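Quick one: structure below, then a few questions.
All protein chains but one are shown in place.
Chain IDs A, B and C follow the sequence of writing; residue 1 opens each chain.
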């Protein structure tokens, strides 16, 4: 039972990939999926405080359970648009 | 010594013209130019409270003196744009 | 800066391109469009009259006022004259600024001010009647 993980912006550069797969085992939460990835891509460590999660394209709490086939996204603080303020 | 008068919107329809000439005689103010026109185009009468004046393309008080060759415009309340509020 | 009274169709993209500067991160634009209803009446079309030479001068004055009041980088305005159908654009105001807050505020204030002082008038034509719409008879000088 696996979940697909998508990485964007700084996170994808730190990990060196935009996509990964994580084995869910007995079941993981969105936050635990991130922890599992940190084991594989150590540069991702320590960002827990700033990352939000999305499961299947919707914002989800870190404790949100992830099911097989779900798509989990790690969302760094967004910064669309052009002007700063 | 004459001034040119320009009429717009409702005023031009009431007068049936967009331009007129007024003889200044000993000298007239913008407000007196309007009064002189009312003698010629009676449908313009009674609008004094809502009309603003421009002399040579700039807003002017009713008491503003008009010199020969000046262009006086009678400005009904403006209503540019499309939405009402 | 660009100020135009014209009988041709307005072109918002041209105004956006005109006001955009390399130091501006934000462009706010207002487009006033002829709508099908006013005060409960079904509008057929509008007809706009203007005093073009004075209108362009007054547009410049209110734009300069705005440039003095907000940190904005440029302003452009166009108003169309003649007969306009439902859905056609009568007025476009574009403002550029380093930041969006000032662009929005100045653009909104300029549209308000335009409708108070720029010598342009509209006549509403509906089934069986017509009327020159007159704004508040304000005196601002």
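Here is the rule we use: a residue touches a chain if its C-beta (ideal position, glycine included) is under 8 Å from a C-beta of that chain, and two chains touch if they have at least 3 such contacts.
Bear in mind the structure is a predicted one, so any value in this text is a computation, not a measurement.
Between the chain not shown and the residues C:32, C:119 or C:135, the one that touches is C:32.
Of the residues in chain C, those that touch the hidden partner chain are 12-13, 16, 20, 22-37, 86-87, 96, 98, 100-101, 103-104, 107-108, 111.
Remark: the residues of chain A touching the chain excluded from display are 6, 8-10, 12-13, 49-50, 52, 54, 57-61, 73, 75-84.
As a working rule, only the chains that are shown with their structure count from here on.
Distance between Cα centroids is largest for the pairing of chain C with A.
Separating the centre of chain A from that of chain B, both taken as means of CA atoms, is a distance of 71 Å. Separating the CA-averaged centres of chain A and chain C is a span of 47 Å.
Residues of chain B found to touch two or more other chains are absent.
For chain C, no residue reaches two or more other chains under the stated contact definition.
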